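Note that this complex is displayed minus one protein chain, with the remaining chains in position.
Chain IDs A and B follow the sequence of writing; residue 1 opens each chain.
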Amino acid sequence: MREYTRFLQRCFRLSFVGTKLYKFWMLFLSVVALIGLNAWAKQAVGGLATTGMTDQVSWGLYIANFTFLVGMAAAAVMLVIPVYVYKNKDLHDLVIFGELLAVAAVTMCLMFIMADMGRPDRGLHLFMRFNWPISVLTWDVIVLNGYLALNLHICGYLIWCAYNERKPGKAFYIPFVFLAIFWAFSIHTVTAFLYSGLGGRPFWNSAVLAPRFLASAFAAGPAFLVLTLLVINRFTKYDVPRAALQTLRGIITVALTINMFLLGCEVFTEFYTDSTHAASAHYLFEGLGGKHALVPWIWTAIALNTFALVVLYSPFKRRVVFYAPACGAMIVGIWIEKGMGLIVPGFIPTPLGEVFEYVPTLNETLVCFGIWAAGLLLFTILVRVTIPVLSGELTKNKLYSTDSFS
Amino acid sequence: MLARPSTRRNFLRSGVQVVAGMGAFVSALKPLADFDVDTLGGVEGFLQKHYKEMSADDMKASLARIESDVKRRFDVDVVARDIKPVDGVEFVYALNLSRCVGCRKCVHACVQENNQSRSPEIQYIRVLEMPKGTLDIEKGNHHYDRPTVPDEDHFYMPIQCHQCDDPPCTKVCPVEATWTEPDGITVVDYDWCIGCRYCEAACPYWARRFNFAEPTIPKEELIAKKDAAEAKGEQLEVNYLSNRPRPVGVVEKCTFCLHRTREGKMPACLEVCPVGARKFGNILDSTSEVAQILKTKRVFVLKEELGTNPRFFYYFDERYPQDSSQKSFEGMPGMPEITRTHGASKGEPK
Partner (left out) sequence: MHQTVLTAVFLALAGWFLVGSGPADIPLAERNVVTLEMVQPTTLRTPLGPNPTIIVGGVKKTCQTCHEIWDSGVRQNKSLVQHLDTWLSHGENDNCLSCHNREDRGMLSDREGNPIPFGDSAALCSQCHGPTWRDWQSGAHGRTNGYWDKSKGEQVRQQCVACHDPHHPAFPQLETFPAPNTLRQITDEHAGDHVLEGPIGRFREVIRSEREAKAEANAKEAAAKRAALDAKYKELGIERGEK
């Protein structure tokens, strides 16, 4: 136990250590996170009226980001499956980064939920009258927290073993890895069911929503990991195998293709049928009743995703200067498509046909940036600490000495 | 260990950095200094049990808290009650679409009766102005602002909570803060709701409202209400599950005025309807007005395909359109002249 606190202490101190670039990156994230915290404090005082949400559009940026981040968290399995199911060696050492991303993403999800709640002070009520299994939201509470625990356990155990220069005992993590695979699918499926189970919202009430969520998650999540790995490769001594990046590229290509296909299926069904239930789709893609705030967004998303897809199917995919922007474009594209392009239009028009637009306020946007910054801060620290431990530079008996505490 | 020798200066500097960082963290929370702790309801409020788990004593204490809370917020003395459902009663509402003229008096009577927030404005009833020839509510206009109604080319469709038998809103609530009572009314425990607004997303009739800000009711309006009650020899009452002033950050909805209807009265929206388009009663009593309507009239429910089984029915009856020739009487002696006395009048936003 004493050893464990010492381990945590060393990790904590290590997170302050790094190059100038690292420090400015951390400073930048801290500043944004603090501005977000400040904005959240203002929201706590003024109520959710400080956001752009209304009774007409009762979920906004917070839930949009939440949905996207659940996908990012679920994407960790896209590294785990090739390694543990198909015995892919290239990705073996990278699995942990996927899981660290999952930890950070789920943490962000929970922060977004807290920010969205009208009465976060009553969180305890969840433990006192938990409407399980009737409410899908209770399922989401279980799967998200369970997923966080699973990933914390797997990463924590592997890092702890590496720190103690000991070989991880398979029984202590392999079953959890397989459980986590199943669990990752469940978090995103359950999150899709949150929306698709609502008969009063025809835009969401679609069986293809869960598959779409999974496909977009398995594109955006690994794309984010690719960017992370490229950064790690560039700025640390850790050597990311090229084959791993290629494997990930394959996964991303397939997932993005499926995602675009499923989006096409939705678009066809809505517009060819052209029933009154297509009103939200009309609002999203071409505007409705003279309101069209989301039209530029969704077409930007489609352009970005198409650009990514074209790059991924072209010979340029092998060159990082194209590959990396494609990954970035896809992350942004999917963020829009799944967040602003899915959550918000579900509310427009309202079930009574009122076309009422949602425009996020500055304060709400700052809270979102703050949560993202806090999440990236967490992710950076986790990666920062994990690399030297995994590479054997920091162990129980060895001080990581490339830098000083300054 | 990590701090190297000869880095004392460094260490001090690091200390300054850490202190500055902590300082920034603490000052980021500065807005919380304005946080009104009373909205949390104190320790007893925080520990209050779920409505269904409260004993008689718990409820008594809770009602006392409501009374002092209203006194604190609005400086008005009220009596808080918790009126229970009556056995053998299931409420049903029927609305005559042939008669509704769309004056919106019901909307505002409801706000007065149920003490909704005036700013931000919360209303339980939406009246849609529908072009004749369609029942698609997406073709309705929520914001019609004619000086007088009805318009010849439109009919009017008020929509409020349908008190479904199979409500999509209650099943999604993660903490069971909303449920359907034995008399068919779906209620919210404002002290239990966590404000996730999932029920708002689930309701196909857009019947739920959220308190995005601390609800405001001008004190004068509550005093006017109290005076009116006292003139009738009554006290100003508020009810736990219905019209007590709500806290910030929770969801609320129409309760068919359960504080009135459980005592045998008609809901406020019905009482003021100038044309008698609104009908209410006990569906388990075959002699009630609503039972008669269901027996004799052609009724329909909104969005029946969703399987929500509402307790709210719309009906029509035989009706000839107003004879346009009467227009020639406009301006004749005795023809009521309609000038707008309200609607155009706007107060200062609070």
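Simple rule for what comes next: a residue touches a chain if its C-beta (ideal position, glycine included) is under 8 Å from a C-beta of that chain, and two chains touch if they have at least 3 such contacts.
All values derive from a computational prediction rather than experimental measurement.
Within the full complex, the residue among B:Pro120, B:Pro167 or B:Gly249 touching the omitted chain is B:Pro120. Within chain A, the residues in touch with the undisplayed chain are 20, 23-24, 27, 30-31, 34-35, 38-39, 42-43, 45-47, 49-50, 52, 54-56, 289-290, 354-356, 361-363, 406. Although one chain is hidden here, its contacts on chain B can still be listed: residues 10, 13-14, 16-17, 20-21, 23-24, 26-28, 30-31, 34, 96, 99, 101-105, 107-109, 111-112, 118-123, 126, 129, 131-134, 138-150, 152-153, 212-213, 221, 224-225, 228, 261, 263-266, 271-276, 279-282, 288-289, 292-293, 296-297, 315, 317-318, 322-336, 338, 340-343, 345-350.
Heads up, the rule we're going with is that only the chains that are shown with their structure count from here on.
Rounded to whole angstrom, the centroid-to-centroid distance between chain A and chain B, based on C-alpha atoms, equals 36 Å. On chain B, the positions that touch chain A within their shared complex are 1-4, 7, 10-11, 13-14, 21, 24-25, 28-32, 34-36, 40, 46, 50, 120, 122, 126, 128, 136-140, 142, 159, 168, 171-177, 192-198, 200-206, 208-214, 247-251, 303, 306-308. Across the complex, chain A meets chain B through its residues 10, 13-14, 16-17, 30, 34-35, 37-38, 41-42, 44-49, 51, 53-56, 58-59, 113, 116-123, 125-126, 128-131, 134-138, 141, 194-195, 197-201, 276, 279, 346-347, 349-354, 399, 404-406.
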